[in-house]
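Structure first, commentary second.
Apart from one protein chain that is not included, each protein chain of the complex appears where it belongs.
Up next is chain A:
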């Protein structure tokens, strides 16, 4: 207990009592705590306002905005009407489904592609290996937005505008996913691979049955990266899709924000839905992640 606390930098208490009274330390702790609480609450307040707004009657959001009163965050009644309107009456449910399809396909393709590249770059010795690794990782870390506009023009020329493939493709390549997987694969002993080869396993089999099975945490992490990238994407679907049947959730949400300026209830509910999906998937995958690292007790 004390050792972990001592390991923290910037602690205010002396290691051993130096004969100084603890009083001044306490005042500084009180001040720091007050600042920490204020900062924390300041950051979270807009999010809480959105969360509460999504569960209150829509009309009430506007009337309680100003002047400042406790009603800003205390609703007169808790209702699901915003969610019902959003998911039943508007096209948002369709957009959510599209987003899920794009995310799941991107994760599946992206993981397979990243794992294959990472395996080749971790296991085989060939000239130019490190250069290829660096080029792949760095080029996929350059912000996508910078090339999104010319890429969208190319995709439209190739007939990929308004298609699922057009939506999915740019999200599958993730430099961090390749980097993570390669680092993880490098830690898997070569002797495992040699043993599998002696048993007659082919290279794809070694990758997908041995390496992939041993790499749960790294795969989970990479899946999350690809998933979140696609789930929150806004610019790309805006550029590549004009057909409302193919629209993704963030663009659909942004569309309703512009159209009915006063319908904050639906907007807030949509924001919460968009926020909950990554939050829940992170939570679930964290647990999965934890179980895997405990279960794979090979070290």
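Quick note on the criterion: a contact is a pair of C-beta atoms (placed from the backbone, for glycine too) under 8 Å apart; a residue touches a chain by one contact, two chains touch by 3 or more; residues count from 1.
Everything that follows uses one rule, which is that contacts and distances are computed from a predicted model.
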Protein name, per the UniProt record, of whichever chain is missing from view ("Acyl-CoA dehydrogenase", "Carbohydrate ABC transporter membrane protein 1 (CUT1 family)", "Anthranilate synthase component I family protein" or "2Fe-2S iron-sulfur cluster protein"): "Carbohydrate ABC transporter membrane protein 1 (CUT1 family)"
Contacting the left-out chain in the complete assembly, out of A:93, A:120, A:196 or A:285: A:120
Contact footprint on chain A, counting only the chain that is left out: 5-15, 29, 32-33, 35-37, 39-41, 43-44, 46-47, 49-50, 61-62, 65-68, 72, 112-114, 116-117, 119-121, 124-126, 132, 135-136, 139-140, 142-143, 145-147, 149-151, 153-154, 169-170, 172-173, 178, 203, 207, 231-232, 234-235, 238-239, 250-251, 253-254, 257-258, 264, 267-268, 270-272, 274-275, 278-279, 282
